[in-house]
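After this line comes chain A, so read on.
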Amino acid sequence: MNVTLSDAIKLTMQLFALLNVAAFGAISLVWLERRFLGRLQGRPGPNRVGPLGLLQPIADAIKLMSKEDVAPGTSQRLLFYAAPILVFVPSFVVWLTFPLARDVVVRNLDMGLFFFVAISVLSIVGLVLAGWSSNSKYAILGGFRAAAQLVSYEIPIITMILVIGMLSDSLDFVKVVDAQATVPFIAVVPLAFVIFLIAGLAEVGRTPFDIYFAESEVVGGPFVEYSGAHWAIFFLAEYVNTFVVGILGALLFLGGWRWPFGADLPQIASVALLMGKAYFIVLIIFWIRATYPRMRIDQLMAMAWKWLIPLSFVLFLVAAFQLKFEWPWWVLTILSLGVLVVPVVVQSRKQRNPALALAVRYSANAVIVHAKPRPAAVIVDDVVATSAVEGTSA
Partner candidate 1 sequence: MTAQDPQAAPAEKPVRHGPPIVIAEEVLNERGEETAAQLARTLGPLALESAGREDNPWARVDAKELHAVAKECRDGEMGMDMLNLMLAVDWIDRIQMIYVLYSTTNNRKVILKADLPADAPAIDSLSDLWEAATWYEREAHDLFGVDFPGNRDMSPLLLYEGFEGHPGLKSYPLNDYEEW
Partner candidate 2 sequence: MAVDGNNDTQSLPLFVPQKWNREEGGHFFHTDEGGDVSLGKGNHPAPSRMNNVPGVITGKLDDLIAMGRSNSLWTLTFGLACCAIEMISTHMAHHDLDRFGIVTWPSPRQADVMIIAGTVVKKMAEPIRLLYEQMPDPKWVIAMGTCATSGGPYYKSYSVVMGVDHIIPVDIYVPGCPPRPEALMDAFMKLQSKIKSDAKNHQIDDLSTSSVIAEMTTDGTVPPANASREEPTG
């Protein structure tokens, strides 16, 4: 097909704008995380660098760019420098098909969802390569953990995306958002949103699933040997991925720019609405990071293979039957409410207040020490009764 010069220029401008949106989103996330976590932890967070600390990510970027770039002598230099690229590029290419408003999109593929899934798998290779090529024990451990975790959490995300595709009869983002005009998919099938969020957390490596970047165990995982600009690329890629999970959640589950106000919104308002929803999901991710400790690797694997994957298959089957035999859509809602609400009710019925129950159980077998009566306050005669006897340097 003949690509005229103007098409090429238009495309490059669009790509450049896309790159800026993604990069600005990631930078704003860096600032938002430190401020929001500060807020949760009762401290102000960065507020000295520029107004409200807004220039803090820029100061970090300048410092990282001007840092000496050290590569360990025993590492395979070529692969060592290829790994950040392999992690960074997929997280940006994925933005090609994300529509920020009805027609604000670079290339609206009709297989948009499938394109996202195909590209986002590539970053696993980058992480493992980074771990292996920097030739340090911690990096290898981090790399293996990353491979195990990301591969096993890829399956639930893919099945959830297929369920959404089935619900909206197409894999095209715009059609998915149009299908949610009346009721967003989070109301239709809340279980899918919960599984998507958990798997998304694991995909991005956020607490409680950040075992490959675990500070206290594997000291930075695959990125332990990187410094300066290369490490900044990994750092940026991680935040871009978080933003991708936020945008995807907004598009697929919260009804993108369509849901509460219908299709007649001007472009700016619909982009703002979508960004609002995306930041809402990102705030949930940061909130989870502040409260939960880290899971152990075998618990993490068990959760993926024993809970998330079977549940997502069941949901997939029920969605398929609903599509084939035209059951009413609320069948899925009842299923997901059954799966989500029942265990919570049973759990709370069992332990009214878990902390109190623990305290009672433990103080039951505690050893009680009873006080002996105090002897009368006898003022011993040879003790000098002045209050402060100075000078005794003993």
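Heads up, the rule we're going with is that a contact is a pair of C-beta atoms (placed from the backbone, for glycine too) under 8 Å apart; a residue touches a chain by one contact, two chains touch by 3 or more; residues count from 1.
Quick note on selection: all candidates are chains of the complex that A comes from, given by their letters.
What you see is a predicted model, and the numbers here were worked out from it, not measured in a lab.
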Candidates 1 or 2 all belong to the complex; chain A touches number 2
In the complex, chain A touches candidate 2 at residues 34, 38, 41-49, 53, 55-56, 58-63, 66-70, 215-216, 219-220, 223-228, 231
